[in-house]
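One chain of protein is taken out of this complex; the other chains stay put.
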Amino acid sequence: MKQLTVVSGKGGTGKTSLVASFAALSEDTVFADCDVDAADLHLILKPEIVKEEEFKALKTAELDESRCVRCGLCIENCRFDAIHEFKINPLTCEGCGVCEYICPQKAITMSEKV
Amino acid sequence: MKIAIPTQGKGGLDDKVSSHFGRAPTYTLVDDETGEVKVLNNTSHHMGGQSQPPKILYDAGTKVLVCEDLGLKAINLFDELGIKVYVKACETVGEALKMYREGQLLRAEPGSACSRHTYRKHEHGGADCGKGKK
Partner (left out) sequence: MIISIASGKGGTGKTTLAVNLALSDPGFKLLDCDVEEPNCHIFLDPEELGRREVTVKVPKIDDSLCDYCGRCADFCQYNALAVSQDVVMKFPELCHSCGGCALVCPKDAITEQENRVGEVVHARKGELKISYGVLDTGQAMASPVIRQLKGEVKGDTLIDAPPGTSCATIEAVKDSDFCLLVTEPTPFGLYDLKLAVKMLETIGLDHAVVVNRDGIGDNKVQRYCEKKDIPILLRLPYDPQIARLYSEGIPFTQHLHEYRSILKNLLEDVRRR
């Protein structure tokens, strides 16, 4: 099994176009669009969707205000500046789990996100 | 002594050596004294699980890793763990072991390893293949 990866330093150089051309010319080949920020290959190839799977990766912290006594340990220890005024910003949270570990009231739980 | 070989499928002597060490679905472990063959599943984060492939091999008592190729960071880590790495293996596990025993493989060590600059097609007998080498 041979794997060919198409990369470039610069964006917009024509990776997707090149890969799509290979797809048009090849048989029995699997194409993986790894540009997960903005996957475009399917726009050219117009494939039929066979299967969609949820991808769960890092967790996000959630704070239960009913248990919170506002001691501030979570805010002090969050390296990502994700907790402000006892509200957790899910976009900034990197899912490390330090706040859950450090909270003396067990007010924070980590859960998986898609 | 236990020898580990990353394998493409379900593992075993007839399975093919995987080109990717970290993302091989299985690692075939062969005890070259007893002949016992064991298959370890790659449960590392590369396969959606936890932890790292070197730990899987180290915990199983691996002393030698035989594979097609390996990145510099991994070569350094295995050196620290006291596991010898031999590269340029190909074909099946059985054949790779034969290449190892006949000294046809290249020992990869931190100092001697150089980073790849060009892709060279894997041709049996060529620069990247241990098969048939003396």
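Lettered A and B in written order, each chain numbered from 1.
Throughout what follows, contacts are C-beta pairs under 8 Å (C-beta built on N, C-alpha and C of every residue); 3 or more make two chains touch, one makes a residue touch a chain.
This one's a predicted model, so the numbers in the text were calculated from it and none came from an experiment.
Across the entire complex, the residue among A:4, A:24, A:50 or A:91 in touch with the chain not shown is A:91. Taking the complete complex into account, B:77 is the one of B:77, B:97 or B:129 that touches the chain left out. Residues of chain A that touch the chain left out of the display are 9-13, 16, 36-38, 40, 43, 58-59, 77, 79-80, 91, 94-98, 101-102. On the side of chain B, the interface with the absent chain consists of residues 44-45, 50-52, 54-55, 58-59, 73, 77, 80-81, using the contact rule stated above.
We adopt the following convention: only the chains that are shown with their structure count from here on.
Note: centroid distance chain A to chain B, computed from Cα atoms, is 31 Å.
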